[in-house]
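All protein chains but one are shown in place.
Chain IDs A, B and C follow the sequence of writing; residue 1 opens each chain.
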């Protein structure tokens, strides 16, 4: 079999072997429930406390401000629903960007059914929200703004720090979905000026099914999962100790290597973009050219459709995605690409290549090598290509 | 160090090594996100599908009726909030038993803040709800009844099948929290006549942080976690593939051994109860004598307080709990024991010993051996004991 | 998610291309929904003797296009009209629920190509001097 080239790190990352090693004791002999009063339980409790301290320190937060969850989606839901319901008496208006991950976007939509009113903030053609538009959208009833740190499809990084200053002035609770940035680029809750921040371990070489929500002291949220008194009454459920330990270990290691990894990936990203755009006509790069995650490449290949591109790439040993992984089973083109102003037929032809710490230059070169043939073959098969065979080379 | 005797299986169980083996590939090389379209993703998807089929078959359900969650608490919240909000137009009345786990009880309380009205059904002195009382509590606005299969503190098993018949007649959605029974005693959704059923893997030697909710086809629930289209739009979040595979593997193995294990534990339970009650005066057995989980022993030792009992037991190498693990950090005596009608000072002196598949007769005998000394010592220290030194031997 | 048959047709699609002197052409779908299929047929003695397609779309769209050309070649016009989306999906050993609409697309494109042929036929028969 072909060597597999994995270029879907924004969807999920392989777990670091060291992370698994850190977790294993808690999947074996250290099985205590942290809520118990006996020795076995106290060891588990200590492991959770220590993990919490580490995560807090990395984010520039206090330990009590960290709530462990079962992933990024739960953290987003807890932040958005939790803050909305907790502040219902103050107002019912919420602002989110139009390119949020579905975990925020669909949550906002659901809140509309519960009497909240939502503004979906547009973005410009490179995916940036405008501070002016945000300032104008704010009303006296605005109780929450949620704008993601970096977008999972196109990698555009928002000016969260500036938004934070604006919102701090107006005392409006501010959530950022940092699932794509934590462990990848520097994230400090005070520098960003956020009150709520979501993260997910499997996006930075940690385990699946565990994440965290940062909640600034004084920020009120209602729990999403009621029950036992875990996580200071803000998230019930027997603690996933192994997962929590894995999250902290993965975060620590990612942060240690962040500088060198992101520099390396940035170079590979540029090599990949250039290599593809030079060898294939009618290709567009989606997202911002520089305010962009170092590992993200998102392209539209005109005249062809994304899924057939992916299937062909897979047959050549390259694993990639089109739009966000969660929605690629659906027939709708990416809401993010549409928000950038792309027409439907172009949005349907998107390819997301996301690099990771295991990605090598050979992987990138192999991808550059196989893509032109695939694109050519699919275009030959496309009824749209005929008609426009003479379009100019993609910008 | 002393050999540790673990008698807190109702709180959490050690994971089976075979379960860990089944999970490991998905924490290593099989890291695909099931939502992807490439080979690696398809293997993950297949593993999730297969696990779902297995869980469904064991419960007597269809695969599409199983939603994987991050544990029992999430499943309970999804069931109760999900059904409440989805049926809001039909009515606003919910019935739960007074001895539900906090994941149901506190959720019901939270729903009171959102305009729902809740009846907390009392239980008799052995912890059984009365069908008559339930029938009387039902109104035309009742949209959900939630009664747990077996109680986590006292092990009392409710007549869910009979309740199911009653509720089916009235077409009222019926949820049961089966976190303590799945994998321990037979659970079949049709025999129980339930529409919603929660379970949690770590209660049957599976991984922490993964559970499931059974939702009968046609039963409407709103998602708790909105976002990506996972779990048929009913629970967003990148699938915890390793956890899901572990849940299914643990369930399969527990069900295979159920008969022999429960027979063995029943004998050990009786030995433990008899041994303690014969050697220590003023002890009461809480819960039902026979409608009881085979692994559950719950006792009140008059004149002494639970936590000091636990700490002393721990020093002798026995890990146990008092009340439910999640609330044992609190100052309140168990809501379950109070619901049985026990006075506060007696309820404070409770000890829960829950046996598991690794429990041996020596473990039981050692516990029977160490308890009298501890109880005696604490009673000697108790100002309540003085006054009542002549009370009769506990029943 | 796809059957082996689907993947096989996707990987080696039959009858890709155009027929420049086609007797009938049909197009179905639109760029907005992400699938467009164009199908050409050549008819002799009331029998489809050749069929070609071009498709912009997902794996299922390409496989159903390929499959329907295989199914239709050799069939009489009546037989060809009887090819339903179900026929195509079954011939491919089934399609994922979300992708069922793709087989619909192929069946509609074929129907349109046949209608186009029949219309031209009518023209030829009645006027006998059109571009037949």
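Definition applied: a contact is a pair of C-beta atoms (placed from the backbone, for glycine too) under 8 Å apart; a residue touches a chain by one contact, two chains touch by 3 or more.
None of these values were measured; they are calculated from a predicted model.
Of the chains displayed, those contacted by the omitted chain across the entire assembly are A, B. Within the full complex, the residue among B:18, B:50, B:305 or B:365 touching the omitted chain is B:305.
Check B:149, B:203, B:335 or B:348 against the missing chain and you find that the one touching it is B:348. Which of A:37, A:96 or A:304 touches the hidden chain is settled by the complete complex: it is A:37. From the options B:46, B:165, B:267 or B:381, the residue with contact to the unseen chain in the full assembly is B:381. Where chain A meets the missing chain, the touching residues are 37, 42, 45. Even with one chain removed from view, chain B keeps its contact list with that chain: residues 303-308, 311, 315, 329-331, 333, 343-345, 348, 380-384, 386.
Here is the rule we use: only the chains that are shown with their structure count from here on.
For chain pairs B-C and A-C, the one joined by more C-beta pairs in contact is A-C.
Distance from chain A peaks, on a Cα-centroid basis, for C. One finds 34 Å separating the Cα centroids of chain A and chain B.
In this assembly, the C-alpha centroid of chain B lies 57 Å from the C-alpha centroid of chain C.
Centre-to-centre separation between chain A and chain C, using Cα means, comes to 41 Å. Multi-chain contact residues, meaning those touching two or more other chains, occur in chain B at positions 37. Residues of chain C in contact with at least two other chains: none.
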